[in-house]
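Provided herewith is a single structure, encoded as structure tokens, for subsequent inquiry.
We show some of the complex, not the whole, and keep each chain where it was.
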């Protein structure tokens, strides 16, 4: 199976002031991401408020991204939901519209407590789009599925034919590396924590990743990998430190999904509000966040619209 | 607002061997519950695998229960989902088909961390069926919403006009009692833990409850309340102890949703399998559970089909 | 073995302004507790900051309480520590000075993860004072030992000859009742949550308890049991509701160990400060707490010094 090289972006879902999904900005959004060095998108994931969208909205978004994708730009559709039947339908739809791949996190309800349950769940979804690579999206802080990933790889290996790898959004670089080493590097381990990308490059030899902050800070994040590739450790560190500074700021503004989405407006691509139960930033909070970003020189280094 | 007196059942969702929802048993199911002393149903909740059903399936189930309900038998529809727009639609549908009330738990994703977020969420749903009583279903072990319920009552009081009360499925009888005492007993506090019903009657003066084990052990559970009412503490204790013995058994067979649903087959109302990621009991496990239930004399005291 | 009937108090440790242990108030303290209906003390437990005392201080306190105890007033010494050798020494000391019984919670470090580990730990301590009843103090919120207590009873039954029972400070009245029913009521289950005493009397038939708020609110807490005994449910409820109101207040002032200890000063028995890392109340906080207690009529119902 083809491996993902470079960084894939997890886009926000553009919304109108009334909360309706807004497909209109997507072509410009896709072009912008490609122009800033991103290799594709992971649509309808946590950054995209995927769980908070109706099935029809998720399909419409997947279609819009596939249609808007520049040549070679990969569209991976997150199809996870609490309802397996819905996920199966979304997987088949992703295949039908020509997506490059699919992915799913563990359902947050009921809480997955055993590897076997997770395998049953992923197996059915993967089987609904057997020609597409399937990525498991490991983000236990969000759904409570704190399962050992090496055991999971052992369980799916030979059982889910189109299992491609894991989008690994968790703290343990030890486990990440053990997954990477599994079966001679059989699976594609996508790094999923923007703040430790350099650490992962050094220890784990990561080649690809899926990122949330690349929506606005993609040039810097991409450059970390390039500097590392070129053996320029000092530059890689400086870039990673800057990436962390940006993350320090958004952590004070409800994180990437809320604060990060609002940054898009500040760099010139207004994507509208978040859905309830997220609490949108007030105008005062936006102004304060802007000031903090200016103080670290963000607007000179951020994505170019 | 009318208070719920007595016990409301949280029904399982009947399914065919292939996993399709099966509406056919519902009239008999409703009659059976009423015949065993239950006062209504809380449809599409956790026992009903509500989060694992499609929107269309949830609507079909709600309709079937409303149509099948004997006179005076309350149908409360659980409309919670990760997608507020879906919940709003389900709430409006519940109103349209003539349900008695609606309810919602906190979404498991994104995890609710503040009372204000929960209020925003409930407010929108309740507003979609303003003529129906709205119950918040507090079950933090399932969705991580470990929020202080007295603070929540303060926040909704005067803000959500049709807020009726809480289905309280949590360990703290202290908090339960504090909620019951709030504003002179303004809200309807439905006890939601079958194993401590007697404790709740004594301390909290509970008048109503929503139960999962009443699907098969309803006669006993209802009798606890009657014995208490009659001042027969010894009998109430014996009944509650028996109720706990039944729960001891199902805890060894993946709990009420999996083990309990399988008991329905054993008492003569086969409701089919559970949905993935639940792991269904094997035939051996079923036989073993049956033996344990026989050993405690369950089949002489269980619901009469 | 003799059962504990009625309520045992968990005393605070009197300290001088400089933080030294102050043995001087103990005779008056013991007489006061007995005079307000308490049946004994559980010395050096969590209310007594036992883990924050040196071994020598713990011994001196145990001795002072044994010497000060009125006739028939039981002194149980908590001897738990992270260092089993220290606990063994404290147990032997308790025996030597004539304590009525001993107890221990699970060590918070290393975190106990298995029943077998807990049995090993308790077994050694109990064996150091084989003539005294040994109580396990179950308070998992403090030490992370969330172990199933029925399994623990099975494991110690027949193995620790002087195992007397459990001081049960946890939310699950279901598990409490299952422990009480174990082997025909073989073990002494001491209720350990002041706010749910009535619930426990009703469901579990609790006969004894160990309490933290009885230091200042003992008359009310004792009266709950008396009212229940006399079949006066309305009075029992009113008293339990008042007990909860007092607990509502201390929860706003860092709980019983900090806020409760300061109440002692307000009722006329100044016990001095708490040890670091506890943060003592400021004078402003004390005044504010006093006001809240006045507002609920606490000083008319509290312990008489």
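By written order: A, B and C. Residues from 1 in each chain.
The rule is short, and it goes like this: contacts are C-beta pairs under 8 Å (C-beta built on N, C-alpha and C of every residue); 3 or more make two chains touch, one makes a residue touch a chain.
Just so it is clear, the model here is predicted, and its values are computed rather than measured.
Chemist: Please give the number of copies in the complete assembly; 3 of them are in place here.
Modeler: 4
Rule of thumb we're sticking to: only the chains that are shown with their structure count from here on.
Chemist: Assign the assembly's chain-to-chain touch graph to one of these shapes: line, ring, star, complete, other.
Modeler: line
Chemist: Centre of all protein Cα atoms: which chain's centre is nearest to it?
Modeler: B
Chemist: Roughly how far is subunit A from subunit C, centre to centre by C-alpha average, rounded to an integer in Å?
Modeler: Chain centres of subunit A and subunit C, defined by C-alpha means, are spaced 51 Å apart.
Chemist: Find the geometric centre of each of subunit A and subunit B from their Cα atoms only, then give the gap between the two centres in Å, rounded to an integer.
Modeler: The separation of the two C-alpha centroids amounts to 36 Å.
Chemist: In subunit B, what residues contact two or more other chains?
Modeler: none
Chemist: Can you list the subunit C residues touching subunit B in their complex?
Modeler: Its residues touching subunit B are 171-174, 177-178, 181, 193, 195-196, 198-205, 233, 237, 240-241, 244, 247-248.
Chemist: Can you tell me which positions in subunit B touch subunit A when the two form their complex?
Modeler: 46, 51-55, 81-86, 107-112, 114, 116-118, 120-121, 124, 142-144, 257, 275-279
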